[in-house]
Structures are given as structure tokens and as C-alpha cells.
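I'd like to ask some things about the structure below.
A single protein chain has been omitted; all remaining protein chains appear in their positions.
The first chain written gets the first letter, and so on, giving A and B; residue counts start at 1 in each chain.
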Amino acid sequence: MYETNYHRPSTVEEAVALLSANPDAKPLAGGQTLIPTMKQRLAAPSDLVDLRHIEALRGIKLEGRRIIIGAATTHAEVAGSEALQSACPGLASLAAHIGDPHVRHMGTLGGSVANNDPAADYPSAMLALDATIHTSTRDIKADDYFTGLFETALDEGEIIVAVSFEAPEKAAYAKFANPASLYAMAGVFVARHGAGVRVAVTGAGSDGVFRQGDMEAALSANWSPAALDSVTVSADDLMDDLHASAAYRASLIKTMAKRAVAAA
Amino acid sequence: MGLQGIGAAVPRKEDRRFTTGAGRYTDDMVVQGMRHAAFVRSPHAHATIKGIDTSAAEGMPGVVGVLTGAQLKEDGIGNLICGWAISSKDGSPMNMGEWSPLAVGKVRYVGDAVVVVVAETRAQARDAAEAVMIDYEELPVVVDAVEALKDGAPQVHENAPGNLIYDWEIGERDATDAAIAGAAHVTKMKIRNNRLVPNAMEPRAALAKYDKAEDHYTLWTTSQNPHVARLVLSAFYNVAPENKLRVIAPDVGGGFGSKIYIYPEEIVCLWASKRTGVPVKWVADRTESFLTDAHGRDHVTEVEMAFDAENRILGLKVDTIANLGAYMSLFSSAVPTYLYATLLSGQYVIPAIHANVRTVYTNTAPVDAYRGAGRPEATYLLERLMETAARELGVSPAELRRKNFIREFPYQTPVIMCYDAGDYEASLDAAMKAADWDGFPARKAEAASRGKLRGIGMSCYIEACGIAPSAAVGALGAGVGLWESAEVRVNAVGTVEVLTGSHSHGQGHETTFAQLVSDRFSIPLDQVNIVHGDTDKVQMGMGTYGSRSGAVGMSAIAKALDKVETKAKKIAAHLLEADEGDIVIEDGHCKVAGTDKQVPWFQVALAAYTAHNLPDGMEPGLKEGAFYDPSNFTFPAGCYICEVEVDPETGKTEVIQFVASDDFGNIINPLIVEGQVHGGIAQGIGQALLEDTAYDASGQLLTASYMDYAMPRAADLPSFQVSNTVTPCPSNPLGIKGCGEAGAIGSPPALINAVTDAIGVRDITMPASPRRVWETLNAKA
Partner (left out) sequence: MAKVELTVNGRKVAREVEGRMLLAHFLREELELTGTHIGCDTSQCGACVVHVDGKAVKSCTMLAAQASGTEVTTIEGLSTGADLHPVQRAFNTHHGLQCGFCTTGMIMASVDIINRYGGALDEATVRAELEGNICRCTGYHNIVKAVLDANAEMHGQTQAAE
């Protein structure tokens, strides 16, 4: 790891000021991806701005049907939240299966969404739940937020404060894990709000998380695993690597989608 | 058997320090003035070094020295060598290429060490290592052993034309060909044994300290055999004469073979500590471990097994190509020859066997012994063949095996080995009963109702431990003897220290070895200390590998105990005015059998050291040493049965049940023996289902971290059902065969036999990863 300067702001404004002051500064959330990346000398931020001590970024709130989760909320807190277990158990269950227990104690929702790793779990949930990403400067719809591999709509110095979404009627996530890393090799989040169904896929797309339109249409017409039998998942634009070919990933997407619908 | 003696499942003495964080591993060692080394390694699999510029690195903060291969050569440090000479079938010696501890002129695999940087802190050393500029000219690369033998393949070493190290054979070619020609049935297969990375959880490390005033070196290192390390460092690498070099292997976090060998880093740290004048510590990170620890396996084999009309095996013909990587590691040559082809008779009467083995250089990490070392490859061939043949012949796999089992001992195989004892049918019966083999069809049907494909597979393995006798292995090319040493020191108060040439890095010697002493002298375990791993304390010994520490290491202790016991009884007889033949040692006393005359054990020891009242002519003291050179290998054997369920939608295989029935001969500590089997099975399941080592065409290791190399985790494995049958080993005093590697040897074919049974295919290449299973099922459909 290259040398770096550690900062611990206690307000969003202070954090933004620190980040803006130095173009090579990076926000540090749980650090469960950033620190390993730095250890391998693949990232060299001059300054790290620790976001975990900003009160405004913490906590899970239910306002009517709207669920608001602070960016610095850990995976363990999301998994263990009674409010979420009742309002959106699919998301709590997703969080309960990110990484391992130690990662879940440190890693945060905001960190995962800001990093947008193509094999991370949360981005699929944000997209399928039609979430809004609330940042230090604006609100961004998930559809506009995830822009590619490790790419998001966030500007330099802009940090995520919270995410929010309407509690779905039904939602669940199913993933097939890479046997080595245990990251998603194909993870599918399905969510139903009234007649609208959204299906988002992570771990598989060569351009990162994406919505699966054919599945959304099929499930909107008939919310059942069997409705997906007729959907053909194209292997085009899917990742192809040591652990999974594009064709295998296409097959896994369909299998995971069915299992998610069955679990929802 | 007492509560703490032979046969007792005693919890380990050494656990207290390991469970409280008080273990002392090499990276835990700190010496005054210590600095840290970082290696600059080749990013290319094959390249010429055009130039090295260390000037920028030398000016970096904290840097003490930046050293190259040229400087190492100036100081006369030798090349690394392979210590087992194998000749080709035409009589020519093996073609061993040069391996300089720091590359000179050329690099031959990704990870090849080129420059070492020594700096105040680990981070500064790494910072400076990045500033070393090396100008490479890339050369064509070959990573696959079969490709490396083809005309026009890139040449890894100038003195190994066609990348061939040796072309070796064993057995009778003509007789085997004739058996195949006259067979009623021949089963043919082409089998790949996947390359594995050992992955001991403690990365390799070295701390070297040069004492200028004494002209003496001390090396703390992660070694399974510190004396062999000292011998090689002294005799071949020219670091220092043995009396000027102390090697200490403190607590070592697993080895599995990978810590037998002497690697460039230890040599360089020793040399650098003198050259820079500071103690130098190096600790591998996990990526370096993946890149540079000696890998295991990596065979491609074409094999034919011939049967007569009654399903008796007539012959076995084997043609193997083994990838040894870019350099010949210390014992690499022996693994695909004497540790592999000599086991090709398995548990079966096979009248004619011929095996041809070609070993090959490629631009990959060196390959050497990894848990099982040759025997897993042999067992995998045989047990996949037996399964496949049974299916082709329409008989049950158990019946085909039973028909061909060796039943009379000693049994001389056509491939050197003479099996001394065994009861293979007993293991098979016990395993089938434990696995409820007969109930499998019902379980398969139940699984099918859940959409799962259930399969069952068995494997009947034999292996050979305690490579011996030394004169015989010397005749086969070994550069060392394979005996073991022990010294038993009874202290003046009756407590005991045992100095053993074996080394424990997880095997529990501090407990098991102490049980031997406790049993013999009737003293509590906590009065016995086992000392190992330090060349200044312990007499020359050969270390721990090849499941040898029970059969060979403990036999040496038993021999030394015999001598101590004899002397103690003489002293006791003298004190008790009795005949030494009437003395027995029990309940902490030396007693005159059949009388109430006795003297406490500690008083016998005290008498030996006060020497006030010893038999005429007896030397004072109670301390004896022994060297034990076995008269034969030992032959652990057993039967493993595995049941799996495959999810046809994802290709994922779940191991539902794993039954092991092993014959390790006599057992000193069943708790520890079972633990060895568990660990071996886990590594075998890893090989069969999870672990693969993939290089791309340019020689980059694609599986260089736990992100891509699938290590078995708790959720990948079931609880195991382990049991034993016993035929004592006739060739050593304790009747022990060895248990360290059996699990890794016997389990992979059981797994793959089960997977192929589940998905209804003849063969699948290891590892049967979800992707590979899914693709196999898809291709079938």
C-alpha cells in the first residue's frame, strides 16, 4: 500500500470539503474493497476520508412505505434490521449473504453502491427496487446512476448520503456465487410494485449491473417462476471468464431469476 | 493402554500456545536491527534481461541495499538443484537447467526473482522494489507440458532439448503389450491430474542474521526439514559451512510438501544479511505464495487396462507427461517416477505393468511434491479405470475390485514395491457398510424427486510411506538417506526430553511422540518435552514429509527408548539388588516383578546422574540416541466412498456423505490420526471439485489469489465418517504405517466416480467445477 493521509470528518460538509480540496482524495466507507485494492497497489489515494463517523449517513428509517437507508449502514445492520425484515425481507436477506460475517460488519451499503463492482450484490437491488440515490448534492434515480463497470453518475467530491425506495409487494434476491471469491457470478434481484416488475442482474453483465426487460415483461404478465420458462436470456454482453462462460452465465441468470421469484 | 499412552485419544499439548496466540512463527520473530526484504519478480513468463537499473531504488527512503544476481554470483552463491538424479531409459542423465536464486540473463516464469531490495520497513522495501527498472525482451512462452514436447516449442533451458528433462520407464513393455493384445476387454482413458497450489495458511518466510564477529549465520525459516535445509544451503548453495549455519524452523503453519524445498528467498536472505550487514526478514504475501511455492500434480496420462474374460486384470500400460515447471525443485524428479509409477499396481494383482514417464520444462512455477506426491496421481488413474471398466463390463465396481484384490502377503508387484501386509476387502466391507451402499438406489430416487442428480463412487487406494531403506533409494538416485534420528534425554529428576529429527507443522508430534515416552516410562505426558526444528539443538535428522514421522521418526524414538530402558533397568536392578531381567517399569516405578521391591522412576534417573552407586563400569547419565533406517516402505491402504448430489440447473456438486475406512496399522493417537484424514480428504475434495491452477497462453497465472483459486471452505464440505481397520506394519517396531497423506490420495477418484455416476458420463476433468459440470451436462443434452 502507498502512504496515505487519513481523515475522519463528522459532517457531510466537512467530508465534501476534504474531498474537494484534493483531487486524489477518496472517500473511505467500510473499506472492504478499497483497502484490498490499495494493498495490491492498484489504487493510490493521497487522502482517505472516512465516512463512517458521520451521523447523518447512518440508520434505517421507514417513512410510510418509503424505506430510507443511510449510506454508512453496514451490511450486518441491514441484514439484522427488523424494519427491513418486515418491509423488504429480500434486501435484508441479500445483505446477510454479502461477503462473509467480518466483511458484513464493516462494509456499507453506500460503499458498495458507490463502487459499483460488477459482481457486487447491492446494485441489483437498487436497480430492481427503483431506488433513489441521495447524494451530498442531489437525488439520482438508480436507472440513471449505474453507468458501467465501476462507473456511476457520482461527480468528484460527491458522496452518497442515503438510498430510498418504496417497499415492494414482493422482492427477493438469488445469487450463484463464484466458487473462489464467493462474489456473485450471477445474481438476480426481482421486485414487484403493483403491476410493475423490475428484474436486475449483477455479476454477469460485461458492462455491469443491468435490467432484464424480457423477464420484467414476462413476470409483469404472470408473477411465477414458470413465466420465465419462455424467456431466452442472450449470452451477448455477458462476462466470460475462467469461472463462467457467457452461455453458462445466461443459464444461471434464468435459474437465479426463477429461484428469486419462488423465494419472494 | 494408559490414559495418555499408546492408543489414547489425548488432546494435544501444543494447543495451549496456538489457541492463545502464543505460537511463534517465523514472521513473529524479531531480532535487533532487523530490516525487511522485498523481491522484484519477473512479470513475464519468459524473457531475456537486457538491463537492470537499481539507482532510483537505492535512493529511496529507508533503503539499505538493492542486490542483483550478478552480485550473488560474484560472491560464489550456487544454483538451486534437484537432489534426486533420474536417468532416462537410454541411460542418459536428466537434463537439469540452471536455477540462479536471483535470475541472471533470463527469466523463465512469472514470479522468478530478479532483484532483492532491503529497507527499514516492509512498506519501504516494496516502495523501492517498484523503482527498480528492469529492461526485458520477451520470448515465446510455453505453459502446457504436452505442447512443450512438440517440435518448435519455445525452449525453456538450453541444455534440455525439446524441453525434455528425462524419458523414464518402469516395468515390462513387451509383456504389457502382449497382455493388452490378448485381452478380452481393454479400458482406455486419457486423464489429466490438475495442477494444485499447496496453500499452507502460513506464507513462506525467512529471517536471516549474519554475525560478523563469529562469521556465523542463523536462519529462521518455514521449513519442514531444517537439517536438510542446512545441508543443502551449505553443501550446494555455498552459503556457509554447516558449522557456521544454524537453521531454526519454529512453529510452522502447515507445509503439505511446499516447505520441504529450499527456495531462492532463504538463500538470498542469508546472503543479503552478510552483504548488507543487517538481519534480513522476508515474508511472502499470498500472491507470491501462489506464484512461487512449488505447485503439485500436473500430469497428462494415456492409460490402458486389460482384462480377461473373467474380468481379471491382465495388464496396465501408462504413458505420462509430467510438467515440472520452469526449474527442477529439490525432489521434483522423484515425484512422477518413484513416488508414482511404483504404486501403479494399486490394491490389485496386475501381472504386467509398464509405465513411461516424460518430464518437461514449461514457463510455469516449479512443481514438486504436494500432499501425496505421485501416489494421488497413481491412485486417480487406477481408480478411475476400475470404475470405468466396471461400467463397461457391466459389473459392480465393488465386485470388480474384489475379484482383483491382492490377498496374499508379502506381494511383489511388477513395479518395485513389495507389499508387506494388508486386508483390502476388510476396508471395502467396512466402508460399504458405513456408507449404506445397498441403500443408495432409494436415496438416488429420493434426490431425483427433488430434481437433484445423486451419484456414488468408491476408491480403493494404496500408498507407500517411509521411503526406504536408504541404500535402496540411494541406488535409485536419491541424494540423501531417508532414515530418522532421535535422542532421548532423561533428566536427573526423571523428566524427559526427546530430540527428534522430525518436524511438526500441524501433525501434533509434541503430543504423539510424548505418548510413546509416557507409555514406556510410566510418567505423565507433561513430564515429556519434544524438541525439534533447530539444528543447534537436535542431531541431524531428515524432517517431516511423505507421512514418515510416525513410521520412521517414532521408530527412531522407540529405538532410543529401548536403549534408555535397558540402562535404566540395569541401574534399577543394581539399586534393588535384583536381576535386570526381572525389572518392570509401571506406575512411575521400576519394580522387581512379583515382589514389593521398587524404586521410583525419578530416583533411577537421579542415580544415573549422581553416579554414586552405579553398576561397575557403567557410564553416568541416562541419555541415548538412535538412528532408524527402515527395511521397507510402509503401505497404508483403505477404501473411500463418497455420495454427491448435482444440481443440474447450476452444475453445482454437493458432497452429501464421505466415508473413509483406512488401515494405518497401529495407531498411537486416534484423535490426531482422524484429524489427518479429515484434512487430507478436504484437500482431495478441493482437487476434485474446486481447485485448479490456470495459466494463460502468455504464462500469467490466472488463479493467483483466493479471488480465483477456489479453496475448500467449511460450507463446501460435509462432516466425514472416518474409521479404521488394522493390519500392523511388520517392518517397524511400532507397527505403524502412516496417515498424513491418505486422505488426499484416496479421495479424488471417489469424488469423480460419484460425479460421473450422478451425471451419467464416462469422464469429467478435475476439478468438476460448477461450470464444467454444467457444460458437460449441456453437451450431453
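Here is the rule we go by: contacts are C-beta pairs under 8 Å (C-beta built on N, C-alpha and C of every residue); 3 or more make two chains touch, one makes a residue touch a chain.
Owing to the predicted nature of the structure, the values given are computational and were not obtained by experimental measurement.
Trainee: Using the touch definition from the top, which of B:Pro203, B:Gly455, B:Gly665 or B:Gly735 touches the missing chain?
Mentor: Once the missing chain is taken into account, the touching residue is B:Pro203.
Trainee: Of B:Ala85, B:Val104 or B:Ala123, which sits in contact with the chain we cannot see?
Mentor: Candidates B:Ala85, B:Val104 or B:Ala123; residue touching the omitted chain: B:Ala123.
Trainee: One chain isn't shown here. Among B:Gln507, B:Gln603 or B:Asn632, which residue touches it?
Mentor: Of the listed residues, the one touching the omitted chain is B:Gln507.
Trainee: Which positions on chain A touch the chain that was left off?
Mentor: Per the touch rule, chain A residues meeting the hidden chain are 1-6, 8, 28, 31-32, 35-36, 38-40, 48, 50, 52, 76, 99-103, 105-106, 181-182.
Trainee: Would you write out the residues of chain B that touch the absent chain, in ascending order?
Mentor: Missing-chain contacts on chain B: residues 11-12, 14-25, 27-28, 30, 123, 199-203, 251-254, 256, 285-287, 505-508, 671-672, 674-675, 678-683, 705-707, 711-715, 717, 719-720, 743.
We adopt the following convention: only the chains that are shown with their structure count from here on.
Trainee: So how far apart, in whole Å, are chain A and chain B when each is placed at the average of its C-alpha atoms?
Mentor: 44
Trainee: Give the list of chain A residues in touch with chain B in this complex.
Mentor: Those residues of chain A that touch chain B are 1-3, 40-41, 176, 179-181, 183, 242-245, 247-248, 251-252, 255.
Trainee: Given the complex with chain A, which residues does chain B contribute to the contact?
Mentor: Going through chain B, the ones touching chain A are 123, 126-127, 130, 287, 649-652, 690, 694, 702-703, 706-711, 716, 769-771, 774-775, 778.
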